[in-house]
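Missing here: one protein chain of the complex. Every other protein chain is in place.
So, chain A:
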Amino acid sequence: MNLPLETDVLVIGAGPAGLAAATILARTARVLVVEREAVAGGIPRHCGHYPFGIREFHRLMKGPDYARALVKRAQEAGVQIANGVNVVRLEPGPRVTVTCDAGVSEIRARFVLLSTGVRESSRAQRLIGGEKPGGILPTGALQGLVYLEGKRPFRRPVILGTELVSFSAIMTCRHAGIEPVAMIEPNPQTTARWPAALFPRLNGIALHLSTSIRSIEGRERVERIVIDGPSGTRSIETDGVIISGKFRPEAALLDGSHLAKDAATGGPVIDSVGRCSDPAYFAAGNLLRPVETAGWSWAEGIAVAKSIRAALAGSLGQDTTHPVTLTGDALAWVMPQRVAEADERAHTCLQLRVNRPAKGRIVARAGGAEYASQKIDSRPERRITLPLPPRGAPVEIMLEEQ
């Protein structure tokens, strides 16, 4: 396919958020979605299990069916999807430089939506010791191997992490006849909610809480891992390590661009309308923060599309925004990072996370006056939401811990 030189809206990333937004926008504008993978659909494409689609299609679907349905709906709405196109540079204008088999080219758009998603943190980022044999994989890579390629990278792996994605890793293993031997969690409790704690036992997988991987051993292939836990140091014979969760926004495009990045979320700084620091750029989905469900990202795509539609019509409010700040060292991040004066809102709430288990009361103040509060008893990676302030004003969020 020949890439157009210009379009009304350029969407970068054909996952749930990008496709949802593109589908809405295609009713009133020319929309081009560029996707770097060979097939559109995003991460759900290789989550070959339930549950997807309730919110979007009102039925229970597996990831790949859900991804195909999103693509079909977008194409039927007139969205042009270009697969195998990598974006290499974002510039004011907006001007976006891409490369594909045909070489490097530039696309101009009136507005750009960034929806590039997330990835898991790697073994390197977690500074896990030992050697570097084959068989150490993030869940995303395992899912791709199993569901896209029909392959099995190991037989008896251990799983690091107890997030939702860690349980997805178990399901992926089961699908391919892989028998995980243990699940390892550095914290004293599982990260995902009960009955997750029972889940590995039900499947005959030993759950090691308050345990870390000290080293991974084996030269060509993983042979064993050494763990440190409540009962001391011991080794587990295994042939693979699944490094699951601890997601990070896939935000490399922001580095070297003119767009502001939030070190706390790892994603772009956005306002309540969904705009980045350059108001011609918008962002939605898991690029904004680690990590939400496909359905949540899809809903964000639709909400931000409404802002872009208003912007295309010239009816989006002024650009004045106010910062949202956090007090309390247990609070990891908040987004949107800025609250717009405009009445239009894409985001209906402030999203937060804690960086360690924390109990207490969260108080939100706008212009110095408390407008919301909430008791929490939360853990990392669990969703916390607060209402947006009734009007545009600087927001302070404070956690009073018990």
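Some points to look at:
In this text, a residue touches a chain if its C-beta (ideal position, glycine included) is under 8 Å from a C-beta of that chain, and two chains touch if they have at least 3 such contacts; residues count from 1.
We adopt the following convention: contacts and distances are computed from a predicted model.
The listed choices are "ATP-binding cassette domain-containing protein", "Hydrogenase-4 component E", "Peptide/nickel transport system permease protein" or "Glycerol-3-phosphate dehydrogenase"; the UniProt protein name belonging to the chain that is not shown reads "Glycerol-3-phosphate dehydrogenase".
For the options A:Gly63, A:Gly140, A:Pro268 or A:Gly392, the residue in contact with the chain missing from this view is A:Gly140. In the complete complex, the hidden chain is touched by one of A:Arg123, A:Arg275 or A:His322, namely A:Arg123.
Only one of A:Gly177, A:Gly204 or A:Gly314 touches the absent chain when the whole complex is considered: A:Gly177. Although one chain is not drawn, its touching partners on chain A can still be listed: residues 36-38, 46, 84, 86, 88, 99-104, 119-120, 122-125, 127-132, 134, 137-138, 140-141, 143-146, 148-153, 176-177, 214-215, 219-221, 248, 250, 252, 255-256, 263.
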